[in-house]
Each structure stands twice: as structure tokens, then as C-alpha cells.
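Here we show just some of the chains, and they stay where they sit in the whole.
Per-chain numbering from 1; labels A and B assigned in written order.
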Amino acid sequence: MAHKVAILGASGYTGAELIRLISQHPNIDIAALGADRKAGMRMADVFPHLRHLSLPTLCKIDEIDFSQIDLCFCALPHKTSQEVIANLPGDLKIVDLSADFRLRDPAEYEKWYGNPHAALAQQAEAVYGLTEFYRDEITAARLVAGTGCNAATGQFALRPLIAAGVIDLDDIILDMKCAVSGAGRALKENLLHAELSEGYHAYAIGSTHRHLGEFDQEFSLLAGRPVRVQFTPHLLPVNRGILASTYVKGDAEEIYRTFEHAYRDEPFVELLPLGEAPSTHHVRGSNFVHIGVTADRIAGRAIVIVALDNLTKGSSGQALQNANLMLGEDETAGLMMAPLFP
Amino acid sequence: MAHKVAILGASGYTGAELIRLISQHPNIDIAALGADRKAGMRMADVFPHLRHLSLPTLCKIDEIDFSQIDLCFCALPHKTSQEVIANLPGDLKIVDLSADFRLRDPAEYEKWYGNPHAALAQQAEAVYGLTEFYRDEITAARLVAGTGCNAATGQFALRPLIAAGVIDLDDIILDMKCAVSGAGRALKENLLHAELSEGYHAYAIGSTHRHLGEFDQEFSLLAGRPVRVQFTPHLLPVNRGILASTYVKGDAEEIYRTFEHAYRDEPFVELLPLGEAPSTHHVRGSNFVHIGVTADRIAGRAIVIVALDNLTKGSSGQALQNANLMLGEDETAGLMMAPLFP
């Protein structure tokens, strides 16, 4: 029998992406769609590309009968998510897509997000949701915190290398480029088509982006000592895709072998031949991660490039992958569609 | 047991799109990929977005053992296709995506395409592949000729109206807008990113586009008298999507009711509420067709707008839909993925 899920925040891009993916899942039914601001609207009016699906009408979150729900996806804005989750049933399985449960240390949360955490009990039980590295914990978890899309991308590039000790931990540069959907559907002047299209720029420069909290936490934990990377996000004038150009000091062939070993059984990670570079165009709309490694002309330096779709593998695809584990489904169910190219 | 198919012309966009779709089909295996120019290459090098799939290496067409093939997709250029198909086994099921078998009258073919037809025997048995209107013929066919993407779009807008006699046959204007992938992967200066991006223009103006041959044939057949539409294609600076703005003389509400009746059981056709307009963005990467009807302020005039994905419903999706019928599969198998938005 199919699992019943609710999606809170169904009027945003990650909510819509969840619906797109679940519409192809053999064993999951969407039982409720929460969206407080647009409650009462039909999904066909909020996202006309989902017009062909039979979906529940959008409703207020407090109208949902969670006793009928097997798992709840929270695709709500940061801060709202923790307030909502604090009031959900304590035994409800939850996959949260916001930043609210990613950082283990409440002080770190407050440092990066500016407000004290409002759901400390739930935070204590949350499992960090980067599937490939927390598979067992996620399978057993009640509450999983999906990673940031920048954070996911950077960790695919660096976790195996830090764990294996094959790069210099004090000289890591992450030059990140992310598509505009990463900023959501918010009404901001800098997200208008006329402002973004044909342009390109960096933001949150000087390593001030909030996703650094995740890098600091995860890389330091892995290394057993503090690790601080340099991280500069840039905004790409495309709708989907994120690409990390990662500059490390280490031997390219050793790095390559480390990846071969780390990712050899991963269904969604594709390691390109040594010296080749991935493109965001080749992972669009899919749950795949493409990774390339190249030696620099300067001995002892390498560049690792990772491409994935920020809305799929970087957010909603990862969320479904985690939900599959939590529900006892095949991890890849609903997620094997090929990228859309061109 | 799964059906075995071959795809000829696997290095072009419609070939790649077929592979993307079939990779999600429960009962079709790809047994051979033909691509004379790129024979010997791995698909991962020709289309890196398909890197995760286990696919046959590209080969020359004459290296394929067609006795092991249940159905062959021909995604070859016009003219090449008829030459190849003339030499394929006479009992092999074929879905052709080129223009070569769309026109029933060899004189019409020569008029629009400039060369005499080289496979008249096969042409005589070919069935026109617009699934929604030729379902029974296609189910029984050996050779199906996929429609042009402009031709498909225009026919979704006009066939039910011509058949029902609810519009003036002498005053039909099709203002068509098609994405660049419709022109294929050919090396032409006017298809370069720098030439197209940020621009917009018409081409084949004055109703000189070859797809008019299909409109003339099909609409005249339906009406039982010659019908000649005005048709102006424009090139959109996007990769996928085609939209027809169709200006007709008739009553909008009668037109709407005609569509309701014609498409009420169609799994891929979505009729929008009267007065709403579809967008190519909302059908991207899917096999769905969105149709909108609006009355003009001038009494007795209406505009019908149709949007679909030129590579999917306009070409490879339609081809798979036809193959499903020919192979006894569910017509929608492998084709129910939701559009990719944003």
C-alpha cells in the first residue's frame, strides 16, 4: 500500500519539485499540500505545469490531519520551518528542506542565521541529510535536515578527500556558481529576469554565506580539527544547476582514486574520466552528480569540479532519496529519470 | 519480456530524447544505436547527460542485426531516412521521425522537399503519426511517419475545429514560435548561441515552410475541400518549446465545446479554462499539450493557443507513443513524467 505524504510549502519551487518527482514514484501518494498564503487555491493555478495531476487543493497547515500522514516534507522558509515542526506530532517522520536543523550547535545556528533556535528538542534529534554519507542514520531517523544546495555540492567535492587525508586542509577554495532557482520564488528586485539574464556576479563574498556553517561543521567533524574553507557563491543566469570549482592542494591521481573508492557503489554519483569537466547542462532535472578531477600544471595542485541540479539532487531529490530510506523503499525510487538536455 | 529497439540517428537531439524517454520505459530495451558519422563512440561522449545509462556503443547502420530488433526508430535527416528505410527488412516495424513519409502524394513531397521520393513502396504503406487522430491506423501499421513539430502543434489547434465545421476555412492564421532545438544539432551560423540568444525573428515567411505540406494534406482531407492556412514560423531563443497563436473566425464558446468533446479522453491533452493562455514553460520536457481558447473583442473571432515541447510531444515523445501502440504496450508507458519547471 502506498505511503501517504504531506508537503508543507507547496507553493515554492522545492515544493513543486517534490510533486514532480513523487508523481513518478510507485509507492507514494500525496495526501495533503500545505501553503498558508495560497490556501484554497488549486495547484494548477499555482504551478500550471502540474495541471495534469490529481492533487489535493492547497490548505492551511493546521487543517491537515497528520494522523493520516506517514511522512511530512517541510519545504518552508527558514525560521518558519522550526516553528511549524515544533508543533507537529512527535512521532511524525519529517524531511525538512530548510536550514533550520542542519547545524548541531545552537550557537552556530544563531551565529549564521541571526535568531535563537526555537525548536531545540527537535534539533537535538535531527540527522544531517546528505544521503551518501549518512545513509544509516537517515534510515533510522525521525527528522532529517536536508542540506543546502551549495553545501551538498561542496561536500561531494571534499568529504572523501578530507576523510582520506589527501589534501591540505588549510588551503581549500570553493568557487561556487548557482542557478537562480536556488534563491526561491521570493519577490526581490535582484531576482527579476531583467536584472539577472545576461549578467553574472558574485554575492556573499568574503566567505559570509550561511552555508559555511554546514561546511565548518561537517569538514571539522570529518577532519577531527577545525577546517575553514574559502567559499564564494556566484549567481548564474540560468534556472537550474550548481557547479563547484574546487581548488585543492594534493595529488590529482590520488584524489581520483579516492573518489573512485568512495563513490564506486553510489547510484547517483558519476565520476568522469580523469581530466574531464562536467557541465550543469548534463545533470538538469535529474538526481545525478557529475564529478571531474584534473591536475593543474603546478605540481601538487588539483581542481575538482562538481555539477548537480540544485533543485533536484541539491534539494528535493535529496529529500525524496532520504524519504525512501525512512519509508523502507528502494533508495532510487522515483529518482532515476535522465537529465533533460538540451 | 522487453521489446528490443534500435535507434538510427542516435547522435542528434531527437535520438537523445528517445533514449531519455525509453530509459524510463518498463518494457523496452535499447539494443542498437546507429550513427554513421560517430560510429565507435560511446554515448557518454556524444551526450554526457546519458552517462549514467548502460547503452550500446554507437555503430554503423549496416552493422546492426535487424533480425533481433522488434522496432526501429529512424531519427535521421530528411532524404537520408528514405534511403535507409528502403533497405531495411520489409517486416520490421518502423517509426520514422523525419519528413520523408509524411506526405501521401509523391508530387507534393517533391514540391516541398525538392527531390523525387526514393522509397515509393514504403511511402505507400506509411501511416501519418499524429497519435490522437490516427490511433487505430497506427496500432495496425508497420511504418509510421512522425509529424513535424510545427505540424503537430497546428493540428492540435485546428483539426477538431475543421472536422466540426465551426470555423471559417478561408481565414486561418498560424503564428508559430519554436525553440532552437527544432533545427537540430547542425553546424549553422544562425544556430550559434551568440546569434540567437536575446533575439527573436521570423523565418520561412510568406507561408513557404515545408510543414505546410502537412497542413495542406491533412486539413484538406478533413474538410473535404482544399484548405490553405497562412503560417509564419518564428525562432524563440530557448532550447525547447513550441507555441502556436492561431487566429480563427468562429465562436469561442463553440470552439471551446468542440475541444472539450474532442480531447475529453486524451491522456496528454490539457484544455485550459476558457480565456486562459498556456506557456511553453509549463510543458517543458513532457509529452503534454496545453490548449487555451479566448474570444476576441471583435465578435466572431477567437484565438486558440497551443503549447507543447517540440522534442517530446512534437517529436520523440510522439514517436514513443506510436511505438507503444505498435508494440501492444500501454500508450502512455514511459511518457507520464511531469514537465520540468522552472
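Just so it is clear, contacts are C-beta pairs under 8 Å (C-beta built on N, C-alpha and C of every residue); 3 or more make two chains touch, one makes a residue touch a chain.
Remember, it's a predicted structure, so these values are computed and weren't measured experimentally.
What's in place is 2 chains of the same protein, and the file's complete complex has 4 copies in all.
By definition in this document, only the chains that are shown with their structure count from here on.
Rotation angle, chain A onto chain B, C-alpha superposition: 180 degrees, expressed as a multiple of 5.
Touching chain B in their complex are the following residues of chain A: 13, 16, 19-20, 23-24, 47-53, 181, 198, 239-240, 270, 272, 278-279, 281-286, 288, 290, 336-342.
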